[in-house]
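This report concerns only the one structure given below.
A single protein chain has been omitted from the complex, and every remaining protein chain is retained in its original position.
By written order: A and B. Residues from 1 in each chain.
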Amino acid sequence: MPLVSINAVIRRPSVLLRLPEETRSFAAIIKKEIWWFSLIPPSFLFIGTYFFGWRIGAEEPIHFEWPVLLSICVFYYVLLFGGLLILSLLSRWMAPTYATTRDLGSHLTVIVTSAAPLFLGSVAHLYPHIIVNSLVFIPMLLWSLWVLYSTLPELLKTDPQRGMLHASSLVGIVMVAGVSLIGMSVVLWTLGIGPTIGV
Amino acid sequence: MNAIDIHRKLEENAGLLIFGILFVSAIGGLVQILPSIFQETVEPTADTRPYTAAELLGRDIYIREGCSTCHSQQVRPLLAEVIRYEAPAHAGESVYDRPFLWGSKRTGPDLSRVGEKYTDEWQRIHLIDPRAVVPKSIMPAYPWLERRKANARNDVHLRMKALQRLGHPYSDEEIARAADDVAGMTELDAIVAYLQSLKIDTSVDQSEGGH
Partner (left out) sequence: MKILSSGTYSDRLVSYSVIFSLIWSILGMAAGVYVALELVIPTIDFGQEWLSYGRLRTLHTNAVIFGFGVTALMGTAFYSVQRTCHVELFSPRLAWFCIIAWQFTVLLGGLSLLAGWNAGKEYAELEWPIDILIAVIWVCFGIVFFGTIAKRKVKPIYVSNWFYGALIIVIAMLHIVNSLAIPVTISKSYSLFAGAQDAVVQWWYGHNAVGFLLTGGFLGMLYYFLPKQADRPIWSYRLSIIAFWAFTYSYIWAGPHHLHYNAIPDWVQTLGMVMSIILLAPSWATMVNAVMTVSGAPQKLKTDHSLKFIVLALAFYGLATFEGPMMAIKSVNAVSHFTDWTIGHVHSGALGWNALITFGTFYFLVPRLFNTQLYSKRLADIHFWLAISGTMLYILAMWGAGISQGLLWLSLGDLGELSYGFREIMASMQPYYILRVIAGLVFLSGAVVMIYNFFRTIAGRKTATVQIPAPSTASEQQVTV
């Protein structure tokens, strides 16, 4: 069957909504899709950073030695791969509250389909300029939110209202996870794991 | 009687509820604030003195224009910060600051050590038109400061008198001649005088950190 994630962004919504009939197992999705899907953003980042460096508005772009760059991209990969899995586990954990299906594969399908616009939008990493990436990221984020809210009820076999609640809980979790990551990376930097900062 | 029953009593009696809220919410403030009033009175450092009439007027203009919303006046004892701004803040430097102006945002740089880093002339030009000396600056311009007299409301002596009442060591004759001291000064002169007074306190042993 066609790839879950690409479908989300390329095919029409009616195709998307036929997905529940073709549920696949959690393990199958990981084996067939997630492992290479999560490779997309880190690969773009590696290529873009190698050629252009990070342009964050300072006069000189920031370049990395390739071993360091590789470790950054590996970390990025692990984060994305792990994030998709953990989010689907958390989503399934909330299932009793919102009377959604307990099938893990369905939850993973929701997470991957919703994340797909962002993953594909990471093509902007090919030119790691802060403005370019922001301008691409924002519409992709809104697209992701739209996919999440509009497809979750069908994919998780629940009514629209409970679906909306479940989706909002996921949005809350993602925001808290996001800010936690920021906090953790800041703490790591102040402990010396990262470029030198004088704290 | 278990806890829920006790709480029911509180829920059914508005007076108890009000008292309960007041009592519970007052504790934190008392613990954190009272010591600074009774036990740990902060002494001014050897170099810290009350603001002169001109500096006082300048400081009040700084407050009026909301400069604190973009500029901090508090160097933290963090290595990179000390390299950038030289000396960390000491509590004894702000004893005459009413209110304190440590700030909570640095859209622009920290100003607590800005005194005599730039000439008076640079400060004047920068305040009238920031982009004339810092091309990418986003600071607003303050052209009206050079059009107004610093002591236009003729109240600098009243201000110093109020501060004297609060314990600032001004002498009566200092207050009496305050108006003359600032006669003819513009608001621009006053605020430049204030900014130039913000200096490193060389009397403090820097190795002891912030307090």
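In this text, a residue touches a chain if its C-beta (ideal position, glycine included) is under 8 Å from a C-beta of that chain, and two chains touch if they have at least 3 such contacts.
These numbers were taken from a predicted model, which means no experiment stands behind them.
Engineer: In the intact complex, which of the depicted chains does the undisplayed chain touch?
Structural biologist: The undisplayed chain, in the complete complex, is in contact with A, B.
Engineer: Considering the whole complex, which of A:A27, A:V74 or A:I131 touches the chain not shown?
Structural biologist: A:I131
Engineer: Just checking the interface: what residues of chain B touch the absent partner chain?
Structural biologist: Residues 4, 7-8, 11-12, 14, 17-18, 21-22, 24-29, 31-33, 36-37, 40, 42, 60, 63-70, 72, 74, 76-81, 83-84, 88-91, 93-109, 130-131, 134, 136-144, 153, 155, 158-159, 162-163, 165-166, 210-211 of chain B touch the chain that is not shown.
Engineer: With the missing chain put back, which residues of chain A would touch it? List them for me.
Structural biologist: These residues touch the chain not displayed: 56-59, 97-98, 130-131, 134, 137-138, 141-142, 145, 159-162, 164-165, 168-169, 171-172, 175-176, 178-180, 182-183, 186-187, 189-191, 195-199.
Operating definition for what follows: only the chains that are shown with their structure count from here on.
Engineer: Could you grab the centroid distance between chain A and chain B? Build each centroid from C-alpha atoms only and quote it in angstrom.
Structural biologist: 46
Engineer: Which chain B residues qualify as touching chain A in the complex?
Structural biologist: 78-81, 83
Engineer: Flag every residue of chain A that touches chain B in the complex, lowest number first.
Structural biologist: Listed in rising order, the residues are 197-199.
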